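Apart from one protein chain that is not included, each protein chain of the complex appears where it belongs.
A, B and C are the chain letters, set down in written order, and residue numbers restart from 1 in every chain.
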Amino acid sequence: MDAARRFRLSAGPIEIAPLHARLRHPAAGACATFEGWVRDHHDGRAVRGLRYEAYAALAEAEGERIVAAALARFDLKAALCVHRVGDLAVGDLAVWVGVASAHRGAAFEACRAIIDEIKRDVPIWKRERYAEGDAGWLHPGEGEGGRGA
Amino acid sequence: MDAARRFRLSAGPIEIAPLHARLRHPAAGACATFEGWVRDHHDGRAVRGLRYEAYAALAEAEGERIVAAALARFDLKAALCVHRVGDLAVGDLAVWVGVASAHRGAAFEACRAIIDEIKRDVPIWKRERYAEGDAGWLHPGEGEGGRGA
Amino acid sequence: MSRLTVLYFASLRDAAGLAEETVDTDAADLAGLYEALRARHGFALPRKRLRVAVDGAFACWGDAPRAGSEVAFIPPVSGG
Partner (left out) sequence: MSRLTVLYFASLRDAAGLAEETVDTDAADLAGLYEALRARHGFALPRKRLRVAVDGAFACWGDAPRAGSEVAFIPPVSGG
């Protein structure tokens, strides 16, 4: 990720170590991270894997806006997010959010706010492959599949 | 850390990777972690480093009780915590908490509950070394120094 | 009549059978454009469940289609 960008899409596995290193700050006493992993089930169905697709231009703009808003709203030293696209297997890392702050309250709240907003606003879609062989796009709406990781 | 223990004290640097690996679970879709880092300041004073001392027998029993209580109270797949003792420099990792759950709400709440209770109940004390050359034990109480990372 | 590019994602792309197409439209607004394309491709998703973007930024359904622009209909997202 180039140094100025705080959100990006990744077509390959997300490497946590360099992201984590970018959060370090001598005045930071608290670091909260969130990882979304591909689960083996969803809404009672066995999941074999999934595919994430994004509208890349808009997803990167929205993701950057969300992370920048958290930096402005909370008292943070650093915040970063990377989201996978492409094919993932059960257990793979789908999204990583990391936040550093002087104190833990702001770190937890900002990390939670970022993942909540990423899931709500960034144009990325998940296509799950089920054990029975079928697959489907998830378009959470009224009463259906709105409950993510 | 032996496989049955979910809290321990560490006299040397905390290695995150093996802890993180122990959180993995095919039904876990969310992983929240918290890291406490040694800050370069506290209550307006420049900090050069610090020393953590524990009453080891009671600290390990209390830490284990806290992590076990979180596992019982929240819907978790795994939870672990390691706390440093000994001499630390600014930027060093002082405490690590990791939690895995099916969904992110429980992961964030449990991770926060564990670090809050560790800081409140586990008999570990911090001695800060200040830029001016003096040092002091922190015994947070009414109106003084109760605000940690 | 405006000529523009429409992008389809996820279930809309599956239903349309294509990821993008060039469209000539005389719709008064982006809402009308979606309804015309929904009729053509048989999209199941009603417009009220979508958002619309123009040239990589969220837009309003009442905006007029602009010749040469890139319009994307955004089904409910499921990242994270």
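Annotations for the structure displayed:
Just so it is clear, a residue touches a chain if its C-beta (ideal position, glycine included) is under 8 Å from a C-beta of that chain, and two chains touch if they have at least 3 such contacts.
Please read these numbers as outputs of a predicted model, since none were measured by experiment.
Taking the complete complex into account, the chain left out of view touches B. Checked against the hidden chain, the listed residues B:19, B:32, B:47 or B:94 yield one contact partner: B:94. Residues of chain B in touch with the missing chain: 36, 52-55, 57-59, 61, 83, 94-95, 115, 118-127, 137-141, 145, 148-149.
The rule is simple: only the chains that are shown with their structure count from here on.
In terms of their C-alpha centroids, the spacing between chain A and chain C amounts to 26 Å.
In whole angstrom, the spacing between the mean C-alpha positions of chain B and chain C is 49. Residue positions of chain B with contacts to 2 or more other chains are absent.
In chain C, no residue touches two or more other chains.
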